[in-house]
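Structure below; questions to follow.
Note that this is a trimmed complex: some chains were dropped, and none of the rest were shifted.
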Amino acid sequence: MSAHARVDTVKHAEVTPEAPQPWAELGLKEDEYARIREILGRRPTGAELAMYSVMWSEHCSYKSSKVHLAQFGEKAPATDALLVGIGENAGVVDIGQGYAVTFKVESHNHPSYIEPYQGAATGIGGIVRDILAMGARPVAVMDPLRFGAADHPDTRRVLPGVVAGIGGYGNCLGLPNIGGEVVFDPCYQGNPLVNALCVGVMRHEDIHLAKASGTGNRVILYGARTGGDGIGGVSVLASETFDDAGKPAKRPAVQVGDPFQEKLLIECTLEIFAEKLVAGIQDLGGAGLSCATSELASAGSGGMRIDLDAVPLRDSSLSPEEILMSESQERMCAVVAPENVERFLAVCAKWDVIATVIGAVTDGDRLEIHWRGEQIVDVPPRTVAHEGPVYRRPFARPAWQDALQADDPAGLPRPADGDELRDHVLAVASSPNQASKSWITDQYDRYVLGNTVLSQPEDSGMIRVDATTNLGVAIATDGNGRYAKLDPYTGAQLALAESYRNVAATGARPLAVTDCLNFGSPEDPAVMWQFAEATRGLADACQVLGTPVTGGNVSLYNQTGDAAIHPTPVVGVLGVIDDVTRRTPMAFATEGQLLHLLGDTADELGGSAWAQVVHGHLGGLPPRVDLERERLLAEILLAASRDGMIDAAHDLSDGGLVQAVVESCLKGGHGARLVVPDGLTPFTFLFSESAGRALVAVPRSEEVRFTDMCAARGLPTARVGVVTGEAVEVQGQFTLGLGELRAAVDATLPALFG
Amino acid sequence: MTTRVGVVTFPGSLDDGDARRAVKLAGAEPVALWHGDKDLHQVDAVILPGGFSYGDYLRCGAIARFSPVMETIIEGARAGLPVLGICNGFQVLCESHLLPGALTRNDHLHFICRDQRLRVESTATAWTRAFADGQEITVPLKNGEGGYVADERTLDELEAEGRVVFRYLDANPNGSRRDIAGITNPQGNVVGLMPHPEHAVESLTGPGTDGLGFFTSVVGVVGELVAR
Amino acid sequence: MLKPEILDPQGQAVQRALPRLGFDGVADVRQGKRFELELADPLDEAAIERVREMARTFLANTVIEDFTVRVEEPVHVRPEERL
């Protein structure tokens, strides 16, 4: 495939039907290659083969997951909030006052293991371009992360690099980081999860779609020059394995990001939108030009003709196949009416962004690509972009699932007295998963753009959208691989429930969902079963909660050798808040506030933080899900926030009630005295992870009004304590000074990574 | 007549919008200035905002210093025009030699974003008149290269002439020599600091409103300073 | 130094800025890192091999960077005067 070799033209392909082709090395299966030949009525050219192989890879075609993802559409709850649904670069949600919000989470797992800094950085870059391509101004990012054991030497390599990469790219773009997750578990040792979420804001009339229509309209490639990076990255890197097989020599699989170039691309693109200069637009991500041209042409009405010689190159030795597959970052592709081309190029010049007309929309129905005067691609674009193979992969509940669920944590030794209880509280609170994440989040700019109302460590990130009306949005992401391993259906629902609850806890009304489904190899029936269960669980739960899935990402083949990661559905929920000044923070900031526990507490410790930290145990069943209860809880939290009945709220999740108390006390700088309610043991009260619960701080003057409201609506509440003093005290059990707690909670990550 | 405060946008500037918002909240009129345009459009004062101008690739502020707008600003500053450099703006001012010293990689080698307590050491500048001497304020700090360095003689001179304008309180966040967070030129019209006062102008979105004083300082006193 | 096939945004930014500053005729700029190591012990072939090993496993990120190890005398003249 070198530039000096004879170019494999369409004509040449027609007369050399038997020429051997490296379809297997490119990741295609025999029947897939046969199908390509059938579609074209001849063998594909090298360039066509490159395009099909990359577009039909798992990463781009969703061939294993498609049949399951269809449920998100089929079971989508009726809502009039959705302006653009699944299938576009990102979904778009109506938040009122003429504003629309688009948001999406994506993975960059495999690249981040190989080269943590650049892998994570380009992950941010990619998701930001997705949001930009919808017509929105990106306004914030979030980063749900999973790493191997906190004390494993390789985690010391991966985590600091990933964090520096996310910060290095996001900070330089000027996007506040408003939240995320950091979870450690040995199952992610050889396969960290680096998910990245971006949210953007626009006016309804500014929505842009990725389609090429209007015969004669020009296709403009703008942004960075095309280099040899990431070639084969999509099909080889993202879908199959980590080994070097099949990668063309001296073509780096690692892409280096240039955040400054992306910042220029953002400003330039927004100016282009403002002047209404584009008819269609698409970012270049995985599969580069192959993807952008085939998707634009496929979604549009006509065909497209591209002149590959016009593409500005960083490396003149690239072959046409490589140019089509290159994943060079910071590029976009726009469809522009001829009369707007001059102005378009002028805006790009103002921002020092290279822009080149590389083709035009034709009145045919083919995607035609030329190189050095000869035709090298002639395909029906739909067959490349939207009609890839679809698999119904076999799935089967793994044999070990029963034994895992039978291994109930009820058998684990529990703390015998107050002293031991205190030790366990301290151990859980200072364990890597529960400890303060400041060492990480302090490397992220949370202030830039001046609209960050809430950020880490709050339950959700919150952004002001309109400074005049105080309209805002909140977003949280959650996912608990331990729960999902015990029961993928319930685990996915718990991820949604927690994220939904986090958004409601800050006073925002949950509206819509994005998800990143991180799983092992789809060729393993056990993994496929986990995937099928998780998607079914998520789709069912979205239906009940009335929050449609608007888009997301599937990341498969997350495994080291034969060992798959825990199934890890990461769920992001977007909510709207009419007046951000009414947000509910998590801090216990005032002495004398009364603490009320909302919801029911049962003895539920399967997959819990306590079982993990104290006993290294994973077994039993995850907490039960009651979605109607989650809805009711959210309504109460919203009403209480709107009517000023609560000063603080914190959702209960990993680590249970005591973990929430610790976090809210440390944030507010005040202690709390807790009383164990009747009917619960101190241990269950403190550590159970029953879902559908939150802790709120109620001013004395509002207590009756608040509890009356809860009673009237049927939500159980119990007064469990009061904000007071300088310690977390559980009456009759133990006292734990805030100083000691803070020191322990703050020390963990710096000791490991500082 | 309202005071007109120019805020420069370099390619890669990030906090230019926030600086304009702060100017407005302080009762002045923000004027957007473009890096490629030498004309200052009759502004009474200029802010060089935070960000990563030109990607900060060579050294922070190194490329921005040579932009057309800086030519006019350097000239103006020498003639008494009030100029405030925030974070990247401070780096640009040092690279332009309007302020002495340089900003280097944080000693812990990480980008750091946190609410920082500062002491106002001098109110004799165009940008700190609204504060009280010794006042303690909290504003966000966020940078990767905020360690202030200069040779001993320069540091002694800055101290002796009362030109250290802000000092870090609590832990020094980046290894800055003598806890220096911000300095001024001998005339007091050019001030540079690493922390971001423009992110402390609304309690909803910042740690408080301590940053407002920077922007109110320059309102009204501008004519007087230029005359000096 | 970054491998030739890897994008070097830093070098590119410098190159783009040069003509504006009146420096023409620079066809390419690449920016990398330079480490000066002072060894405690005398510099034999084994020591150099150790430094090379250090460069390979630690100082350089060989996923994206190449490196060169060079032996130099510790010079304490003002570097501007060298060439």
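As written, the chain order gives the labels A, B and C, with residue 1 at the start of each chain.
Criterion: a residue touches a chain if its C-beta (ideal position, glycine included) is under 8 Å from a C-beta of that chain, and two chains touch if they have at least 3 such contacts.
From a predicted model like this one, the values you see are computed outputs, not experimental measurements.
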item: Chain composition of the complete assembly in this structure file; value: A x1, B x1, C x2
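We adopt the following convention: only the chains that are shown with their structure count from here on.
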item: CA centroid of chain B to CA centroid of chain C, Å; value: 34
item: Approximate Å spacing (C-alpha centroids) for the pair chain A, chain B; value: 36
item: Residues of chain C whose C-beta touches two or more other chains; value: 9, 13
item: Junction residues of chain B, two or more chains touched; value: 54-55, 57
item: Partner chain C, residues of chain B touching it in the complex; value: 54-55, 57-58, 63, 66
item: Touch list for chain B against partner chain A, complex; value: 11-12, 14-15, 17-18, 21, 50-52, 54-57, 108, 110-114, 140, 142, 144, 196, 198-199, 202, 204-206
item: In the complex with chain C, residue positions of chain A that touch it; value: 114-115, 118, 224, 227-229, 250-252, 254-258, 260-261, 314-315, 328-329, 352
